[in-house]
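Structure provided below as structure tokens; questions to follow.
Of the protein chains in this complex, one is absent; all others appear in place.
Each chain carries a letter (A, B and C) given by its place in the written order, and its residues are counted from 1.
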Amino acid sequence: MEFVDNREDIFPDLRVNIGSLEIANPVMTASGTFGYAREFENLMNLHRLGAVIVKGISLHPRPGNPPPRIVETACGMLNAIGLQNVGVDRFISEKMDYLAGLNIPVIVNILGDSLAEYREIAERLVGVPGIAGIEVNISCPNVKKGGVAFGTDPSMAAVVTKAVKEGADVPVMVKLSPNVSDITLVARAVEDGGADSISLINTLIGMAIDLKTRRPVLANVIGGLSGPAIKPVALRMVYQVASSVSIPVIGVGGIETTEDALEFLLAGASAIQIGTANFINPRVSEEIVEGISKYVVDENLPSIRSIIGGLSINDG
Amino acid sequence: MEFVDNREDIFPDLRVNIGSLEIANPVMTASGTFGYAREFENLMNLHRLGAVIVKGISLHPRPGNPPPRIVETACGMLNAIGLQNVGVDRFISEKMDYLAGLNIPVIVNILGDSLAEYREIAERLVGVPGIAGIEVNISCPNVKKGGVAFGTDPSMAAVVTKAVKEGADVPVMVKLSPNVSDITLVARAVEDGGADSISLINTLIGMAIDLKTRRPVLANVIGGLSGPAIKPVALRMVYQVASSVSIPVIGVGGIETTEDALEFLLAGASAIQIGTANFINPRVSEEIVEGISKYVVDENLPSIRSIIGGLSINDG
Amino acid sequence: MSQYQEKATVSRVEQLSAKNYRLTLDSPDISGAAKAGQFVMIRTGLAKDPLLRRPFSIHQTSANGQFQIYFKVVGRGTDMLARVKAGEIMSVFGPLGRGFRIKKNSPAIIIGGGLGIAPMLFLAKSICRLKTDCSNDHIILGGRERSEVEPLVNDFRQFGLRLGLATDDGSYGHQGYVTDLLKSLDLHPGYTVYACGPEPMMARVYSICKSGSMQCQVSVESVMACGMGACLGCSRMTKKGTYTHVCLNGPVFNAEELIWNS
Partner (left out) sequence: MSQYQEKATVSRVEQLSAKNYRLTLDSPDISGAAKAGQFVMIRTGLAKDPLLRRPFSIHQTSANGQFQIYFKVVGRGTDMLARVKAGEIMSVFGPLGRGFRIKKNSPAIIIGGGLGIAPMLFLAKSICRLKTDCSNDHIILGGRERSEVEPLVNDFRQFGLRLGLATDDGSYGHQGYVTDLLKSLDLHPGYTVYACGPEPMMARVYSICKSGSMQCQVSVESVMACGMGACLGCSRMTKKGTYTHVCLNGPVFNAEELIWNS
């Protein structure tokens, strides 16, 4: 057995660490854009993913917003899904078996209306097989209560983080809203609150108007802007936050290509999430894993980790 | 003389009021995207503009940032011009003669490093013929001192507004930064500070990375995102601010077409500014004036004013 | 359920009227798997704008690995699609959704209004193939004016089913609605009505079916981002008071499951 050459297993070495969680490669699918993964099983090889983050789960089922819920904008889209989901109990009973069977890390995105709800969702997920982490959504613009205030007020963000940490038995990633004056304040607050990692950005709040009807296009009036349009904002915030905290940062916002993904790693992200791009090319996440792999080989990198935060800034 | 039919002069009626300032139509050119207007004299009919807003002027000349200063992004661009300008004195002596000769309202965009500077620029503009208003830039992301802090802190924004109002002899429009948690707080603060009107949005802060060199594309690292990509954010903020203050609001951000412009009016803007689109089609502002004119005729509107804030919201 | 993301070569572009086009695409996997009433999502350009794919019903498939879409230029995506040239390659994703559930033992009335005619050619073909004789089935095509209906009529004639035609302005066929023609038939509860067209048309069709106790399947539209259940964008309220998703549970629904305003 000692003669088996294992280099093929670790070369190219794409593994990254999100705190105590080691994942096979830095590519995750973003919450709300990949269903419960099963939707993609015939379209790509799910086993190639670094991790799957599932649609946001609340304590009780939510019907979501009335239609229209989405509208395309320039190089982006607005969504006001309104966190339609089956609630944590049905999520565990109906969705987790399949997800656990995939043998890839599953991160559950959660959202509550109150501190107590956040903590309770985390508690219900305790001991459920297959869950590798929790992503706390404190930033969804599409629910009226709580959500927004939690994400824009650093001290509230810290308190929510603490509540989830107390309830959870897995690492906790907190997902930040970009709709704030100083993202580093919120980031440091959730770090102090005990977050194991930070993901950003959620969507920017936007609006679209139908000139013919003179009404907002979305029934919910406002929605969350995602897609390539927001990539410059996401990259800037990832860079700022990665420079401000010492926990791992996961970058998300407008990633469509391997190059996009690598730029986020250079900016300081330990991993990335792919959102809207899944709608355009359902195989995109696998293709980006392949692309990153090729990059590590072509550039002769010891591992993908060697470029994380590798951005050079000219002080000249 | 009483038999002269003047209806042609007022039909279609495109006039709008920005407080005490009446302009012939709601189309302005945005600061920093239209030079000092002269650059466009052979390309369009400058007299058709509702108003011209000139490149941001500071107390002393500024050289601006080293290149690269711009980079294209998805449906947008980042700029870090760094407020290159000739300073207020040379602006008055070298640029104002031409601008005053145009006989259209000229609004001077100003930026200072301190309260005293803001007020002093306003004072130097007192009595200069041809100036119809001042637009106060409290939101430029590209200068290190002052600028950003003024724009993101409501009380600072109010103080700057007051300082300029004390110095100025023309109406004062305050231009807000979108990089804030709650734009309505800043808007109400500048209204309380005495602003005659509010324009928004300035650029979102973003970043671009060159994968090959592993450096930020812009020498300044970060820059301001403009263009169609940001329109949904601008539209949402204009809607929110127009619903929160009683002074006129001027909408800017990603406007490229007549439809875009009309959507901002529906959202509550009394006028609009055209920025990045000038770079793509130097005649765009004139074409939008024509487009709005046609809309008023086709829709049989008594005046363009009748659609300002005319958005219907479904409460159903 | 097999879905494919295929690079399809455009083999033919037909302009059927001022704004209506038909594309033929070489796409063996999709055309092989497609069922009547299903749709595809097509990327209309190479760049990031327009960003999202656009949904189009499968108009018909052929045994040699091709399928067609029939569409109207209404905005930027369809405008780009109308400029496509034979030989170009497009990214096509499908077949998607649940198509029509063909009732083999029930006489069929197929109703297509405007662009709703698009999926009905595939349906008519499938019904006739399944039944071998469909001379007792009906098809009713309608539109605002001649150009919305006439160019497609020959394709429908080949199956030998009874054809009714209507236009709002009377420039072709009966002047009036497809529902006038529907009502003029000797309707009985055994019929299954399959309809696709503007919402008000489908609402009227459904109300006729309801009073006549006939089965009614409708193909509805919704704004879609993904077309395959990932975004939850394409919601539509059901009679049960819960949302259903047009891309997964539709686009073809039993009309009675949905809420109709009329």
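Simple rule for what comes next: contacts are C-beta pairs under 8 Å (C-beta built on N, C-alpha and C of every residue); 3 or more make two chains touch, one makes a residue touch a chain.
What you are looking at is a predicted structure, and each value in this text was computed from that prediction instead of being measured.
Touch with the chain that is not drawn comes from one residue among C:37, C:50 or C:143, which is C:50. Within the whole complex, the absent chain has one touching residue among B:26, B:105 or B:228, and that is B:228.
Considering C:8, C:40, C:58 or C:80, the position touching the chain not shown turns out to be C:80 (whole complex). Residue-level contact of subunit C with the missing chain is found at 45-50, 76, 80, 85. The chain not displayed touches subunit A at residues 74-75. The missing chain lies against subunit B, touching residues 32-35, 39-40, 42-43, 55, 63-72, 74-77, 79, 81, 84, 227-228, 256, 276, 278-283.
Going forward, only the chains that are shown with their structure count from here on.
With centres computed from Cα atoms alone, the innermost chain of the structure is A. Among the other chains, the CA centroid farthest from that of subunit B is the one of C. Subunit A and subunit B have Cα centroids separated by 35 Å. Residue positions 48-49 of subunit C are each in touch with at least two other chains. Counting partners per residue, subunit A has 74-76, 227-228 as the residues that reach two or more other chains.
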